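All protein chains but one are shown in place.
As written, the chain order gives the labels A, B and C, with residue 1 at the start of each chain.
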Amino acid sequence: MAANLDGRIKLVAGCFSSKPKNSKASGADLYLDTSRVYSSYEEMARKEAALPASERIDFVSIVTRNQTHFAVAKTFLEAGINVICEKPLAFSMVEARALRRVVNNSGKVFALTHNYTGYPMVKEAKEMVRTGQLGRILKIVVEYPQGYAITALGDKGESGISNWRMDPSVAGVSNCMGDIGTHAENLARYITGLEIEEMCAELSTFIPDRPLDDDGNMLVRYKGGARGILYASQISNGEENNLNIRIYGTKCSIEWFQEHPNELVVKEVNQPRIIKRRGNSYLSTVAQKYSRLPFGHQEAFIEAFANVYLAAADAIEDEVSGRKLKKNYDFPTVEDGVIGMAFIATAVKSSKSKTKWTKMLG
Amino acid sequence: MAANLDGRIKLVAGCFSSKPKNSKASGADLYLDTSRVYSSYEEMARKEAALPASERIDFVSIVTRNQTHFAVAKTFLEAGINVICEKPLAFSMVEARALRRVVNNSGKVFALTHNYTGYPMVKEAKEMVRTGQLGRILKIVVEYPQGYAITALGDKGESGISNWRMDPSVAGVSNCMGDIGTHAENLARYITGLEIEEMCAELSTFIPDRPLDDDGNMLVRYKGGARGILYASQISNGEENNLNIRIYGTKCSIEWFQEHPNELVVKEVNQPRIIKRRGNSYLSTVAQKYSRLPFGHQEAFIEAFANVYLAAADAIEDEVSGRKLKKNYDFPTVEDGVIGMAFIATAVKSSKSKTKWTKMLG
Amino acid sequence: MAANLDGRIKLVAGCFSSKPKNSKASGADLYLDTSRVYSSYEEMARKEAALPASERIDFVSIVTRNQTHFAVAKTFLEAGINVICEKPLAFSMVEARALRRVVNNSGKVFALTHNYTGYPMVKEAKEMVRTGQLGRILKIVVEYPQGYAITALGDKGESGISNWRMDPSVAGVSNCMGDIGTHAENLARYITGLEIEEMCAELSTFIPDRPLDDDGNMLVRYKGGARGILYASQISNGEENNLNIRIYGTKCSIEWFQEHPNELVVKEVNQPRIIKRRGNSYLSTVAQKYSRLPFGHQEAFIEAFANVYLAAADAIEDEVSGRKLKKNYDFPTVEDGVIGMAFIATAVKSSKSKTKWTKMLG
Partner (left out) sequence: MAANLDGRIKLVAGCFSSKPKNSKASGADLYLDTSRVYSSYEEMARKEAALPASERIDFVSIVTRNQTHFAVAKTFLEAGINVICEKPLAFSMVEARALRRVVNNSGKVFALTHNYTGYPMVKEAKEMVRTGQLGRILKIVVEYPQGYAITALGDKGESGISNWRMDPSVAGVSNCMGDIGTHAENLARYITGLEIEEMCAELSTFIPDRPLDDDGNMLVRYKGGARGILYASQISNGEENNLNIRIYGTKCSIEWFQEHPNELVVKEVNQPRIIKRRGNSYLSTVAQKYSRLPFGHQEAFIEAFANVYLAAADAIEDEVSGRKLKKNYDFPTVEDGVIGMAFIATAVKSSKSKTKWTKMLG
């Protein structure tokens, strides 16, 4: 829906299952030309790459499970096809670093769908920091509580959540911190530009038989001196998708809640509180660029996701048209993905350590 | 105002300054009988104790600075006079433990004004936990951000806050964690009954010349397995007095904000969210007992503070009337004060430690 | 509690029941000197007036039912004693106008406890209008929904509310519009200074056997051209005491909710929304004067009520000290009371009329 929203991207080919028959059936449901519904991603990369430039796909969107991202992305990039990939970037740090080399060698566009950076008011927040409106940042509190994975603990005899995100052979070394903690890290870094220097983490597994974490808390020291808290949880009973961030600066502070995404609260001592709202002419150019509707007509999750596609589409158009790629498009890159993987690995390492502070892995 | 609110307590004597002249002047402003305005607390304790039981004060309220609490409280208790004392209990752990002995030996009432436990909806929260409505508690997030102490960092040439809370010879080993972090710890413990087993704390001083902390974050492990985050801050620019707590249980979770004290939010997966509001007949007996006004007619800070006085007054009436004191009145005790002092000392110790977890001092 | 809050007012005499025995018993409970607990209000007025000025009461507070206000107030005023009286002013327009004459002839202080005007943020709103910050006022929406009187309609076989406010011989010509609609009118007029020119009202009685209205809606035309809506209801199921007002001006608009009294929202097209919060230094002098606590430490209903007493106490002190009374104290006067009674009478008249607009009675 997000890719489709703005009418700029059209689905023309795909491989929809690791089982050829299922892939064909799904392609038919989507009214695709049967010749472009493939039995494997390798076939798809090979045959699409063989089509004339005017006919072949401009990019592929990878929405498979974590452990396959690396191989699929590498295959398409090496076939000369741009890639938009679900997060996390890869299954491990080793893969992540390898994929970074593949991307850099390919000269192709690689975008990672850290969708929460697509919200106009998140972009406004980033712009406020960039232009110095917050002054020096002292403290960052970023929380990502969900509660859907509590059910196995309940009294109702439910069998609990047992999805692939809990399977180490699919998800990697972390469930909760890997799935949603990375969003929190990415959001904080997107807005402030601050990288984690070291952390002190505790990952927990509250539901007994789970092989991976379902909750994690950490103290964070950012490069440059800011301090903070970051946490992610899937057992915070009754929370839905309550990602939120508060950034405290010497000049003012800002606060954003994903569940009320059209507002950005600005706080400053001895000043009235200010609420900026999406769609208004007083917002920064970038916040306005990524808005579609007038003020008061709310935008939400799909539009934010679509904004990642829109920004990637800018780059893909440049690449496909043979123009030199710019330094900065407004979408998460392979570098963001590597940092995300390092964040996960560091959190797991820190959680096992008896030493207080663990340096962020590179 | 809080003591005065319910018409149950009447100011009849006092010592209002360490300078006799100032004390006399203040007493006159308060229309007190001059014979009962004293030049020193020692004189007050001695002379009041010498009055016939029907005439002397029923209790003394100690609102002096931290470093004097021990000596003043000890003096009155040993003179046989009940005490209501501002938090923190004392200047150090040594004093705190000594004062506990004094209280226990005296047989007198000693109440500590951790006022945030006085809110009816906090009492409702406690009652929900006590009766098992939350199930097992998994996680506690308690935050106490203020921003008033940011000013020295601003661009406006202000001289900043330099009050006695920042003076180690008055405030003790901590400013921010001691002043407001203890409220956070006390609130979490009051509601859940859970004690901290160990913590991993980082106290920071963001304003350069301050001798004590103005911000502190910690990971917490509670006895019994719950995990959590606790933080206190005075440099969270634009925050006013935003104490809040979220308690996540296996059955449901609750959320309370001091700045919206008349509401308690209850969250549970797959259930509509519930908001309980002060003054309603569906609340627990204790929440109703400590309400004064009908629903929709908001109560706030003064009433909560007054509720600590009301609960202490119950005990004081028992004591003065010669009745045996009950086990449980609904006010913070010397034991709460000792735990609060241990919390401060442990936080300071943990902050200096390179080891991750520091056991709570006893 | 409100009168008692600030320690400026002390209860020294009273008549607490129309039955002498009950009055004596209540007085004893309040520790009053028995010689100053009276069997009737007439006795109280006569005997207090006969005391030396330094001993007699400075004012009487009338908290009896509607139909007695006139006689009691007249008696004390004519005895030379200042009066603070519960709203509504009187039982009828005839009484109201007569009482105005009595007040004016007496030269005494007469204050009416329209308590909602006591909130600091309401005073801030008034000050914003007064200093032209809203520009010209175009529209006023003021709502007062309560739901407590719905119960008789429920499925639970409850017997419903049958209090004296529903008895025409006690309450007068209106229940809901008289009891709470007048608060709405008073609040709008207090903030804006605008008087109603004409109205189009519909009063309803949703619970069958009630002799008076339990709900009322009206279109309002204010003098000077502003338009508006005013409504009051006691059958709005689940509403508690949700008085709120929105005032739309050419320069900006303001919004205030009684259930969140410490905030005032300011809205302006093409500008970020602003929230002013009680206790801050950026507020007007008057809003700060009527605050007791620092920002973030919420004040509420009792403090607002106490502010009416504080303002009246300023006037009473002037009167008792023989100083000339000022033109403007910040409390509701007998003139406000007469307008309130006219509002009720006009609403009842308009509700019965087939003509659209009914002029406000004088």
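Everything that follows uses one rule, which is that a residue touches a chain if its C-beta (ideal position, glycine included) is under 8 Å from a C-beta of that chain, and two chains touch if they have at least 3 such contacts.
Note that the structure is a prediction, hence the values are computed from the model and not measured.
The missing chain, though absent from the display, is touched by one residue of C:Val170, C:Cys252, C:Val320 or C:Leu361; that residue is C:Cys252.
Note on the undisplayed chain: of the listed residues C:Ala49, C:Ala98, C:Val170 or C:Cys200, the one touching it is C:Cys200. Screening B:Arg8, B:Arg46, B:Arg273 or B:Lys359 for touch with the missing chain picks out B:Arg273.
Touch with the hidden chain on the side of chain B covers residues 266, 270-277, 280-282. Along chain A, the points of touch with the absent chain fall at residues 1, 4-7, 30, 146, 148, 239-242, 258-262, 277, 279, 292-303. In the full complex, chain C contacts the hidden chain through residues 135-136, 138-139, 141, 143, 145, 147-148, 150-151, 153-155, 200, 202, 204, 206, 215, 217-219, 221, 227-229, 231, 233, 235-239, 246, 248-253, 266-271, 273, 353-357.
We take it that only the chains that are shown with their structure count from here on.
Of all the chains, the one whose CA centre sits at the greatest distance from that of chain A is C. Mean C-alpha positions place chain B and chain C at a centre distance of 36 Å. The centroid of the Cα atoms in chain A and the matching centroid in chain B are 42 Å apart. Annotation for chain C: residues 277 touch two or more other chains.
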